[in-house]
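Note that this complex is displayed minus one protein chain, with the remaining chains in position.
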Amino acid sequence: MNQYWILVAILLPIVGGISVRFLPYKKTWEMYVFLEAIMITTSLIVWGLILGGPTEVFHVVHFFNDLSISFKIDGMTMVFAGLVSILWPLATLYGFEYMEQHDRQETFFMFYSIAYGVTLGIAFASDMLSMYFFYELLTLSTVPLVMHTLKREAILASRKYLYYSLGGAAFALMGMVFLMVYGDTLEFTLGGVLSADKVVGHENMLLWIYLFAFLGFGVKAAIFPVSEWLPTAGVAPTPVTALLHAVAVVKAGVFAIIRLTYYSFGTEFLRGSWVQNVVMALAMFTAVYGCSRAVKESHIKRRLAYSTVSNLSYIIFGVTIMTPMGLVGALCHLVCHAVMKICSFMCAGAFMHQTGKKYVFDMDGLGWKMPIVFCTLTLSGMGLMGVPGLAGFVSKWNLAAAAVDSKNPMAYFGVVCLLISALLTAIYMISIAMRAFFPPWGFDREAIAGSTDPGWKMCLPIMLCALFTILLGLFSSPLVDFFRDVAAGIY
Amino acid sequence: MAFVQNVPFFSIMISMFAGIVSSILPAKAARRLNIAATVVIGAMSAWLLVFMLQSDIGYYTYMMGHFPAPWGNEIRAGVLEALMALVFCIVMVLSLMGGLHKLDEEVEPSKENLYYILVDLLLGSLLALIYTNDIFTAYVFVEINTLAACGLIAIRQIGRTFEAAVRYMIMSLLGSGLLLMGICMLYDMTGHLLMSNMKESIAVIMEEGTYAVPMLVTIGLIVVGLAIKSALFPFHAWLPDAYGYSTVSSAAMLSSLVSKGYIFLLVKIFYRVIGLEYIADSKVLNIIFWFAICGMIFGSMNAIWEKDIRRMIAFSSVAQIGYIYMGFGLGTEAGITASVFHMLMHSATKSLLFISAIGLTDASGYKRDFFEVTGAGYRNKIAGAGFLVGSVSMVGVPMFAGFVSKLLFAEAAVADASWRMFPAIIVLAISTILNAVYFMKTVLRIYTPMPVEEEQAKGYVCIPWKQNKVYAVVIVLFIVLNVVLGCNSKPIIMMIEEGLRNFM
Amino acid sequence: MIGLNFLPNFGEEVAMILFGIGFANLLFQKNLIKKIIGFNIMDTAIFLFLAEKGYITGRIAPIVVDGIQSVEKYINPVPGGLVLTGIVVSVSVSAVMLSLTMRLYKRYGTLDLDEISAQLRKEGK
Partner (left out) sequence: MGQSVLILFAIFVPILFGVCILAKPGFKTRKSLIATATVGLVVTTILSFAILYIGDMQLELFAIGENMNIYFHADKMGCIFMTIVTIVLPLVGIYAFEYMGHYEQEQRFFGFYLMVYGVLLALSYAGNIVTFYLFYEMMSIFSMPLVFHFRTKEAVMAGLKYLFYSLTGAYCVLFGIYFLNQYTTTLDFTAGGTLDMSKVAGNEGLLLIVAMCMIVGFGVKAGMIPLHAWLPNAHPIAPAPASAALSSIIVKMGVFGVMRVVYYLFGAEFLRGTWVQYTWITLTLITVFLGSMLAYREKVFKKRLAYSTVSQVSYILFGMALLHPQALTGSLLHILFHAVIKSALFMSAGAIIYKCGVERVDEMRGIGKKMPKIMWCYTLCSLALIGIPPASGFISKWYLATGSLATELPVISWLGPVILLISALLTAGYLLPIAIDGFFPGPEFDYANLEKKDPTKQMLVPIMILAALAVLLGVFPNSFVDYMGELVQLLF
């Protein structure tokens, strides 16, 4: 497969999305089939590129003084693009049934598939500028999704999301400019691009700039001071929160941070500096802060959103260890968390879709009424908790192994924070399972009399994701070896 | 002397001539003449630009009527001047055509041909400012420019425009008074009026250091004078009313062309008259830098608090002019390239914003209040698209012109690594966020649909783009201009750098 | 020494003082007509300054009366030319200002700019 397939992979969902909106459809299922076909073909192309694609840089558009939009396939691309291309068709299938209740479906699915193309753009970008370009487009293409219900709070949520993201992008731009001036090239090369002679006098300033860029990209990765937008964006329809606010958008933020740390500034330059401590402290604090907020939250989707905030900081904690093993741990949790979180969001969405209720205390006794949904929710909850045999345990194991191996006393304290937030995750996930399966004696039965499991279009993705969680938990060694090769730069 | 080298003289003469002739023509004929004249001048400037790029002579001077210096006048043209002339003509034509449908409503038929006189004069004075090599002619054309601009504001003849015109007039007179005094002192010290001769004598003066204090005062006078006229931060009180209430095409022309003309004159004075290195070490640049920084912040803050959509865009002009002066404040070659590129970007984007804003307010029962505009994006689709592209470019999303200029500013700030870098970088980021706040707030507002029954109740009507084809074509052309400036900005930046290099 | 040529440049100092007065008036006066008067004072001050520049003591005005004499006889004519253009410019500007003031007065009955904008805000259009 030559280079042009990358362009096809990115443009197909965008063009397909736009055509969905403007082509006339007699029956909705025609649109569903057409859209799902586009999704699956794009995913196949992406996997074709990953398995056999070209590795040299492919320049598309040239800007001024050697800046350009260009694509390349390297280890990180494979991880992120592979993850996104598996989960996106599933979430779209889930979205079809969920959106039956809502109107304006064509516009929704237009932006939904545009977001897919743009996320692939981020994954395939080969230098900081093209990644920044798609990073901004991702914000613009996801704002209408958050705003879809057009209610008052949806508009306020989308406005807050927009301000946070654009603000973050402004600071990230600063980081990029400094890379342009102080680095040899903007190209992503493992180990960093800063040229030694230019940097000699300005280490401290560059560390400050790294911190700014980290916070800039951190907005999307929901780091503590700038994570308020994620829970409020929970007001969007579930396919949006499930895919975007648990997998695509926030993972793009973390992906950008990995690119910034390992592939642009370079860990040799950053390790051991005061910035590493600041950044690691931020990640650790967010991990605990996210969980403590989630425990108090009774709205199911806001609770899962806060849990996403804390789990993202696990990944960033792995990144801030700044050793190849740290990257392995981070990538491992990136994949495991994506699978588990999308499963729990979909179950929460199914619960809201079937019963129309939104709060945890409305879940009494539903476990026996909606067995598929609540069993998978409990399973993904246990996975998040880190029960051995499921994906969560594997990623926590790798993260902790990296932290212990790095011999940095702060990393040891990081492991403690990891475990405290795992305990808090246990509290708020088990309490959901408890309410569903063992409700206290006096709960009213007729409130949940009518609810049953949703249609196959919702159940299939949920079960597949649960299966992935178990498979990742039990047979993770091939995946972890692949991550080790990525961290070592073989791919 | 190839024939093409007469283009600067011809273009000024054509615009002046068109102005005089249209005083006796009826309104429709005057309009056609004006547009024809501008298009011809644009074509000639493009021809000159191509010629200048191919021939390797950096620049050439053109003596009017072969009279030497003290008596005759001189024009000097280079790559940069040709490029600026071309862009100004394009923006002039599009702004005029964009506001045509409003002209018929707001200006009495009898007075319409006067409007075109003013437009021609404005174009003439701008071209003169670009090309002239003599400082007193520059002053004269500055005055013509002020009068034409004041006329453009007052043409709408409602209470607000008069008050705005008077305020504009007062501030401009202050500015030009200071400028004239500066020019006289320059003449007093150097004894010449031609910029090239002035430069040698100033270089001599600077070496001996005899007139150190008076030179500082002169530079101060000229810079403050031109700053007042181009509405830099502390002296921008007149701008919101002037742009907010005048008719659309004049607002577009004023915001994108008039202030740029004065800034271009300032660039010429920096390079040709006083020399960049003397300017750099005089304290004036720091003053400009700090005024620009405050301008960027407070301009955007005012824009956020503003309720009227057109005054909001006017305040955003204050911020953008702050960007341009910040480029000068850096005092490096890269800084000035960024400012010049930003001038081009701002003129294209700002007039697009003004024209699409008027389309939105038309679709909302001519009410300019921010909350009335809800859902206007659906009612007037083409105006909505224009506004979206304009604000996205202003906010600095890649693939649009705004992003490239922000990148150039940031790179210029980082490259010189002096104490100015940190404030510049921080303020650049903060003002991007502030820009994002008020532009995106409006974009979200125009794209949240108003419930249908409320629309009927208020009597808002959907305006299909077919209803006003000229308007739609203008918006599309502006969008294309914006995207072109954004996408292949490489050649344009090369031209600016080359022009600035042989601008000495 | 600083004060050395204080006396011979007496003309320029007067011009500068006049310029200050005119500038202050234009800026701070409430009444529009007084502003225009202030503007004229400022302009005339500049022209005085220019004329002062052109004057060389002991020479005659550059009008050729009895045959063409050598250049040293006459004073420098260029500032004079500048003054002429300056006067043309300031006259036209004053004309425009006065007509605008007349329009405002006819419509709002006052010459005070702040009062006019207050009435405008009340109108609300």
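In this document, chain identifiers A, B and C correspond to the written order of the chains, with residue numbering beginning at 1 in each.
In the analysis below, a contact is a pair of C-beta atoms (placed from the backbone, for glycine too) under 8 Å apart; a residue touches a chain by one contact, two chains touch by 3 or more.
Computed from a prediction, not measured in an experiment: that's the story for all the values here.
The chain not shown here makes contact, within the complete complex, with A.
Only one of A:Val15, A:Ala401, A:Ala447 or A:Leu467 touches the absent chain when the whole complex is considered: A:Ala401. The chain not shown here is touched by just one of A:Tyr359, A:Phe438 or A:Trp456, and that residue is A:Phe438. When you scan A:Val33, A:Leu423 or A:Ala488 for touch with the missing chain, the hit is A:Leu423. By the touch rule set out above, chain A reaches the unshown chain at residues 382, 385-389, 393-394, 396-398, 400-401, 403-405, 412, 415-416, 419-420, 422-423, 426-427, 430-431, 434, 438-441, 473-477, 480.
The rule is simple: only the chains that are shown with their structure count from here on.
Taken as a contact graph, with one node per protein chain and an edge wherever two chains touch, the assembly forms an open path, each chain linked only to its neighbours along a line. At the far end from chain C, in terms of centres built from Cα atoms, lies A.
We define each chain's centre as the mean of its Cα atoms; on that basis chain A and chain B are separated by 44 Å. Averaging Cα coordinates per chain places chain A and chain C 69 Å apart. Centroids built from CA atoms put chain C at 28 Å from chain B. Contact residues on chain B toward chain C in their complex (touch as defined above): 70, 136, 140, 143, 146-147, 150-151, 154, 158-160, 162-163, 165-167, 169-170, 173-174, 177, 180-181, 184, 187-188, 193.
Put simply, chain C touches chain B in their complex at residues 19, 22-23, 26-27, 32, 35, 39, 42-43, 46, 49-50, 53, 78-79, 82, 85-86, 89, 92-93, 96-97, 100-101, 103-104, 107-108, 113, 116-117, 119-120, 123, 125.
Considering their complex, residues 61-65, 67, 129, 132-133, 136-137, 140, 143-144, 147, 150, 155, 158-159, 162-163, 166-167, 170-171, 173-174, 177-178, 180-182, 202, 212 of chain A touch chain B.
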